[in-house]
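Complex shown without one protein chain; remaining protein chains in place.
Per-chain residue numbering starts at 1, and chain names A, B and C are given in the order in which the chains are listed.
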Amino acid sequence: MMVLKPKTDFAVTVEAEITPELATMSVEEASKFKVYHGREQVSLGELFEITKEGDDKKLVLEGDFSRVKWIGARMEDGEIIVKGSIGAHCGAYMKGGRIEIEGDADDWLGAEMSGGEIVVKGNARNLVGCAYYGDMKGMSGGRILIEGNAGNYIGEKMAGGEIEIKGDAGDFIGTEMTNGVIIIHRSCGFAGGDMKGGEIRIGGEFDLLPSFKKGDEGYVGDINVGGKGVIRQI
Amino acid sequence: MENVVCTFCGSVCDDVQFDTQQYKGKKFCALGMSKFSAKERIKSPMIDGKAVSYEEAIDAAVDILVNSKKPLLYGWASTVNEAIRVGVILTEKLGGIYDQCSSVCHGPGVLSTIEEGLPGGTLGQVKNRADVVVFWGSNPMEAHPRHPTRYSVTAKGFFVKDRKERKVIVVDVRKTKSARLADEFIQIKPGYDYAIFSALRMLVKGEEIEAEEVGGVSVSKLAELAETMKNAKYGAILYGLGITQSRGRDRNIENAVKLIQLLNRYTRWIIWPMRGHYNVVGAGEVPAWEVGYQYAIDFSRGYPRFSPAEFAVSEALLRRDCDAALIVASDPVAHLPKKAVEHLKSIPVIQIDPFPNMTTLISKVVIPAAITGIEAEGTAYRMDGIPLRVKKVVDSEYWSDEKILHEMLKRVEVRMGFS
Amino acid sequence: MGIMNLHIKNGIVIDTKNGIKAEKMDIFVKGGKIVQESEIEGDVKVIDASNKLVVAGGVDMHAHIAGSKINSGRTMRPEEMRIVRQTAGKLRTSMGRVLLTSPAIGYEYAKMGYTTSFEAASPPIGSLHTHEELDSIPVIDKAMLPVFGNWHLVFKYTAEKDTEKMKALIAWAIERTKGFGVKVVNPGGVEKWMYGGNVTSLDDPVEYFNVTPREIITELVKATEGLNLPHSVHLHCNRLGVPGNYETTIETMKLVSGFKNDERQVLHVTHVQFNSYSGSSWRDVGSGADEIAKFVNKADNITIDMGQPVFGHATAMTGDAPFQFNLHKLLGAKWINKDVELETGAGIIPLVYLPKNPVHAVQWAIGLELGLLTDSDKVVISTDFPNGGPYTKYPYIMAMLMSAKMREKEIANASPYIQKATNLPSIDAEKTLEETIHMTRALPARILGLQTKGHLGVGGDADIAIYDLNPLEVDPSTEYEVVEKALSTPIYTIKGGEIVVKDGELVQEVWGRTYWIDAMSQVSTEVIEEDLDDYFTHYYTIQRYNYGVEEAWLRAPEKIVVG
Partner (left out) sequence: MPIEVEIITGRTIDQGRTVEEKLSEEYFKAVSYCELSKDDFEALGLNEGDRVKIKSDFGEVVVFARIGDLPKGMIFIPMGPYANAVISDDTDGTGMPRFKGVKAIVDRTDEEVKRIEDLI
């Protein structure tokens, strides 16, 4: 297990594409890992205090990581525990392993992830499990659980996997999704615009689009794209 | 002087006249008239409010920029492509963020283009052919006053020869001045444009809608609109900030584009944004060819990355992701949300502008510029992408944006070891 | 580095224009030009080119490298733009997968040994934008072709059969746009698209204007030949991308049988692959390349370029707006359309050529058939960048034309449908290295009428590529991998006498020229004054005074006066 603590308040955001792989290195080796602080490429050790306890593939982030981006991006296994909040793109393109965030998550959480699990105890912002600009497919596998609320554009172009939000979600949930499941226990805005497949389950209120028809299972659509997606009230 | 090119709004009228002796325009609208009139200027370059030379101000600016970890270079919509190009290269060399006024204007249109494209045409197409024109969330009478006469409402063209041959519809949440000009005004509930576009797509295809009304409009009314659209020979939706700045933003436009895609299976339709500043199109086109993207571009890794969710001016400021700013031909203090301005106030700001404005009040270095289109020339793109050369009609002691930025770039390249 | 004298020593030179077939010789450069040895004095940098291939810089006569089309494509496709080719430093950051940023365009041409490229279609009213982008492309020389085939005034003079007015319009428009020649895209079809239609044959009338594609093409060729422009009419045929269109293409080529020019062709038909389909639908589409090649080989006044698709990503962008709409429907892809008042239109669609897709495989095979079956003096290598894919694959196409073995290997990976729908699998022909050098240098330069390009004779521009390839020893038929690699990474690219690439890496940035044609002395624009005034007063949305591009606005214009 490796523990990271920020040494200072950062002047601008930091981009650190670290995964649990880091925990398999020595502290000295890990300190040399290159991260971006603005245009300056600096070593991880310059910005963070690094300690190591044992050899398990586990990263613990203590302190304020809310302006540190790309944590856990492309990770394949192991575990990351974030004691506070985390910056944007956390778990993007993730293939496996587990990320637990005790605070809040910023935009692009688990964007285009294909496997693994992300749990957020607080709130998540926008674009959870989405596709990046110009890409055809968002999240395609794995699971994201948000115990608080989430923002806009959740599961856009989602092609598989599951996103569960215990609180409210914002607008445009599951737009153009083709597969997978989004569960929102409370309310949200527009849901399922141009969805072709998959399922959105909503506990509270939501804005139903005129391009859905009521069926036995719930609302089916989006008819504008000949979609067979289902929005179900739970 | 005849055939002067107006440098106020995105209509870029190129048929106006300017009397250089009396400093007064002719044929301008109220907005252009004010642009081409004498007003208070920034008198000299300043550092911390003290007058200095151009050289000193530029040196001080370069100091700030090369010492910053990530400078934000923002503005650009009210200057010419030649200056913008230097600005893009400057941002690239500095590893900063390039953003322009679209990010609080028509930036969502770029996101929708990424999703669905943009079936469009030039304004002359509207003038010559459009028999149905829909202003959706746009208000040309106040934002582009000569647009209706030159291009879109009373404009006479090759195939549509008369106002009577053109049906004009305004869709908006309030009865704007433009709504009074229309043959039909459809008032909708704020925040429901997206749902209405979905409904129109259904109706155009002949699908039935279960609800009785959508977004505050009865389905029978929407069916009528869908029918009008299908029966047009050549239609145009000209949209404005009403859909880019409200609930749905890019998704509204994306859905509108999908409607246009569908309508083209029956007849011809185009859609186009009513762009604000006279060269806001250039502020996106130039970086697109130089580095691949229109706005919200971060160069901190030595190459451009596009992400409005992070690098659009509001986000860059709210996230405290810049530690210095160069503001060119814009006034973010007046036009950004209060909280974003808070961060701007906490970092060193350099301003290049002809006129004192709210950003001047918080700037450490202020560099006055020649007024483009009056004192400096260059290339600008009209809202539909038509390039026009704006003119220099009077001499001035002030340096042009291009010259100031070029001097900055030269120094930055030396300081950063690139030359 | 500055301009220096160069002595390129002991290279194996292929220079087809000057009849040099792989001969060991020295080349001397002074002031950016090829000179005699005797003209060199003072310091000389000697480049040892022993056993290396020395040729003129490549000339791309048809690519979409600048203007609103490619730039809208970039905006629509961030997924194309995020490939990093080079980070910022002394040189610019260079970005893009197939679509490229302007700096990347210049850099990638140079890194392949190409030094000239022509933007193949610019809406006249947007030419200032096109030139701004051309001016942002480093290294290469360039020019652009304004489009004429759907311009209302062209229709008018076609209907009136008034060659003098047509000549005046062409000369005026080329001067105003700082253009190079007459590009024609789906004549009549784009105007019909303005109300949702297209043309289906050469004889479809264009409503209101009372003209047909046959008449438009004929009148434009007549006027262009009347002006004797350096380059002929450059035609993107009607019915592009429609199965069965090869017949229309041949019928179109027959239109110029009565025209002759001693210097060059009278019609260049571009990216012919897209216009060489037999069959009646995408289900039974096949190759018409054989027929087309036969026709071109017999004609002494027609040239073509391939429009070769390369498997992988591409972006369709063309003034042929109705074709693009069909592609949008076919693929369900995002779609940019741009109707341009009174002049033209355009469309942009992302696409990808997949080897296992029967249609794509047929397209790929047809391009190669055209390259193989057409005389090497009549067919130019092109991908119609970025429509068929990246121009950076020209070395691949050259290698394919030179090696039946390489083709056999590639055919094995492609859809078996090409076995019955095309002739490619049975073609054994192999072009020689000399022929492919000709097809990428001297031939395109001749077709464009560029006297100083595409060769290494005295007086030529010192645009030179040196490749790690000994033409006296290599056998392209079997050593195709070596050939492709060598042609992809020159040891030196020299542009205007300056070394810009060494060992495949860019070492400095230089700026090329923009050629444009001034034929104004041959015409009196008086005959079209009234019409121009009428159009600018009533139908254009900009003033005539503000229409066009002044020479002073260009970075390095080079005017070529005709007549």
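In this text, a contact is a pair of C-beta atoms (placed from the backbone, for glycine too) under 8 Å apart; a residue touches a chain by one contact, two chains touch by 3 or more.
These figures come from a predicted structure and were not determined experimentally.
Touched by the hidden chain within the whole complex are the displayed chains A, B.
Shown as candidates are A:P6, A:G97 or A:G151; the residue that touches the absent chain is A:G151. Residue B:S34 is the one among B:S34, B:S53, B:S346 or B:S419 that touches the chain missing from this view.
Across B:G25, B:G75, B:G95 or B:P108, the single residue that touches the chain missing here is B:P108.
Considering the whole complex, the residue from A:R39, A:K58, A:H89 or A:R125 that touches the absent chain is A:R125.
Chain A meets the missing chain through residues 107, 125-127, 151-153, 170-171. For chain B, the list of residues touching the undisplayed chain reads 8-9, 30-31, 33-35, 39-40, 103-104, 107-108, 111, 139, 141-143, 145, 173-176, 187, 190-191, 241-242, 244-247, 249-250, 276, 296, 308-309, 311-315, 318, 331, 333-341, 345, 354-358, 361-362.
Everything below uses one rule, namely that only the chains that are shown with their structure count from here on.
Centre-to-centre separation of chain A and chain C, using mean CA positions: 46 Å. Distance from the chain B centre to the chain C centre is 34 Å, each centre being the mean of its Cα atoms. Each chain gets a centre from the mean of its Cα atoms; for chain A and chain B, those two points are 33 Å apart. Of all residues in chain B, those that touch two or more other chains are 95, 114, 299, 301-302, 306. For chain C, the set of residues touching two or more other chains reads 77-78. Those residues of chain C that touch chain A in the shared complex are 77-80. Of all residues in chain B, only 2-3, 5, 14-15, 81, 85, 89, 92-93, 95, 110, 113-125, 127-129, 150-151, 156-159, 233-234, 261, 264-265, 267-268, 270, 284-286, 288-294, 299, 301-306, 379, 381, 385-389, 418-419 touch chain C in the complex they form.
Looking at the complex, you find that chain A touches chain C at residues 132-135.
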